[in-house]
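Only one protein chain is missing from this complex, and each of the others stays in its spot.
So that you can tell them apart, the chains are marked A and B in the order they are listed, and the count of residues begins at 1 in each.
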Amino acid sequence: MKKINLIIILFAFISLSASAELSINITKGIDNPTKIAIAPLSFYGNQLPEDIGRIIEEDLKRSGLFDPIPRKNMLSFPGTLKDVYFRDWKILGAEYLVIGSLILSGDFYEITYSLLEVHSSRLVFTKIAKGSKDQIRDLSHHISDQVYEAITGIEGAFSTKVAYVTSLKSNNKILFKLMVSDVDGARERAVLESNHPIMSPSWSPDAKELVYVSFETGRPAVFRQNLANGNRKQLSDFRGLNGAPSWSPDGKKLALVLSKDGNPEIYTFDLRKEKFIRHTNHFAIDTEPNWAPDSKSLVFTSDRGGSPQIYRLILKNGEVQRLTFRGSYNARPRLASNGRTLVMIHRSAHQFNIATQDLVNGDLRILSNTSLDESPTVSPNSAMLLYATKINNKGVLAAVSLDAGVKFLLPSKQGDVREPAWSPK
Amino acid sequence: MAISLSLILHLVIIYFLFNKWDEGIKIQKVLPPKYLQAKLVNLDEKIKKKIQPKPKPKPKPKPKPKPKPKPKPKKNNEKKIKHKIIDEQETKILQASKQLELENKKIVSSYSAYIIERIEANWNRPPSSRREMEAKLLIRLVPTGQVISVKLLKTSGNIAFDRSAEQAVYKVGSFDKLQQLDIQTFEKNFRELQLVFKPNDLRL
Partner (left out) sequence: MKKIYKYSLATMVLSLSLVGCSMTKTNSVATMTNDRITTGSIKNNSIQGSTLKTDIKVPRVFYFEFDKVMLSTEARSALRLHAQSLRSNPAKIRLLGHADERGSREYNMALGENRGNVVRDFLIQEGVNSSLIEVVSYGEEKAASHGSNEDSWAMNRRVELK
């Protein structure tokens, strides 16, 4: 009897020690672009003016995080959930599937679309989007945003815009244009055309206006323009430099550079009160201010230390802190919306490259492999950056992802392209 | 509001249902495999007389020495020998079971390593992932190695990160090598197991 007790005790001991569920730690992964299939959207009616599925594929591919399954390999084109056979997509190696169907109701398109997990055969979401007939590209980019966000956890930036300056020589004259296009390069439109240089466009936080520098009066001056109606207003008219306007994230002020007091200094301009306040007081060059996301400080370029470096100015008390210490030239700072990634032009070995510095851990990374790089601008989701560079003596725009995984040149346009500014939404 | 309330109610019901369900399985685990019982049968054969269990039931041996002082030494010696044999046998059982445990642990850890390798080869982390994130999954397998359920036990706080962990398991689909495992070790360790996803290879 008691021996049975012993047996039971012994086995209880063995089984108890193992009866706590086995727990396994997974500590590494392989981060390949996610394979996603975008089934062509079904539409019962006349041909659509744009291939929505194609626009979505290109958006997702450009982000560097997705690898769209080629349409020619697809075995079926389901438009609704009941038409989906997951095996058709497992065979292609797809991890996710996007399907959708479009109906025309009056003057509007209504798209019902779904994102599905192929391996688990689960539905992630079904959503509906509506737009007018000329908003098909907007609808496509909207779907890309939703898919991107569900899978990556980051807000998409496919519906944003870019402003940039072009210059084209014709008949011994140079024509300058300030342009705005979709972030994929489509629907390019002229905001301003001029025989005099245009520089430094900066967006309002609601993405409805731009401020920029124009030389139309014979000297550089800052202008404000409403995109929808084209109304313009000259904001500054001082002698010397009037430049590098930057619109605060809270929409209330501009930061800019003026040299009216003898040398370039950082000022802020209250848009409502129309008043200038000076913030730096140093005989060196202080220029290129850019706002921190909380609108409480500015990063700017200064050569007060002997060569151009990046500093932070706390607006409340005027305190200035140096941020860059590596390299002999760091300029044109931009703070990403995450508040911790500082983007800039960095010179090393006679090359000017775009670099990022993590303000928390100090990591410096050179992102571009072109040289003569300038004017970096960051996407509102801090995932990508655009910048200007020269290839074969022509000014072009290039893109690079902030994790340096993806690089590409934007499609070439007529003339030189430069000074990109990414819209905040 | 109503949706979340009904969800909570459903989850509570499910929790209780599954909880009671588990108890049934646990009771099964305590049943011993047959070969170990065989050893104990041998023990019985070696010792002719019934052995009294020694250190625990103390009161019994005490009254006996009192009535007969002379036969005491003889009985004590016998008892000592008996105790010695019992001790040796017990040590052997313990050693055997420890040995078994060690071998078992080796097997479990080698199959665990296999599971880790398969999942890590399929875990694609979203860019919003951070080193500090941790998600816990409870997965259920069948002896063929096939995954039959994946449940999120503890969220990392980031839905995309959680989803990537679940996707890694779904992508593997089946841990085929588990078919080579004996059924008992499978039942004990791999029928249901926890996966803790905590990346330490991320830059951020």
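In this text, contacts are C-beta pairs under 8 Å (C-beta built on N, C-alpha and C of every residue); 3 or more make two chains touch, one makes a residue touch a chain.
All values reported here derive from a predicted model rather than from experimental measurement.
Screening A:A331, A:L359 or A:A421 for touch with the missing chain picks out A:A331.
Touching the missing chain, out of A:I285, A:L298, A:L359 or A:V417, is residue A:I285. In the complete complex, the hidden chain is touched by one of A:L139, A:V162, A:A399 or A:V417, namely A:L139. Residue A:R239 is the one among A:K82, A:K173, A:R239 or A:R272 that touches the chain missing from this view. Within the whole complex, the absent chain has one touching residue among A:S23, A:N73, A:S121 or A:T217, and that is A:T217.
On the side of subunit A, the interface with the absent chain consists of residues 110, 123, 126-132, 135, 138-139, 142, 161, 180, 189-194, 197, 199-200, 214-220, 225, 227-232, 239-241, 243-244, 257, 259, 264, 285, 287-288, 301, 308, 329, 331-332, 345, 347, 352, 372, 374-375, 390, 393, 418-419, using the contact rule stated above.
Please note the rule applied: only the chains that are shown with their structure count from here on.
Across the complex, subunit A is touched by residues 26, 29-30, 32, 36-37, 40, 53, 56-57, 90, 93-94, 97, 100-101, 104, 108, 112, 115-116, 119-129, 138, 150, 158-161, 163-168, 170-171, 173, 188-190, 192-201, 203 of subunit B. The touching residues of subunit A, when paired with subunit B in their complex, are 2-3, 5-8, 10-15, 17-19, 21-32, 34, 65, 95, 117, 119-120, 124, 150-154, 383, 403.
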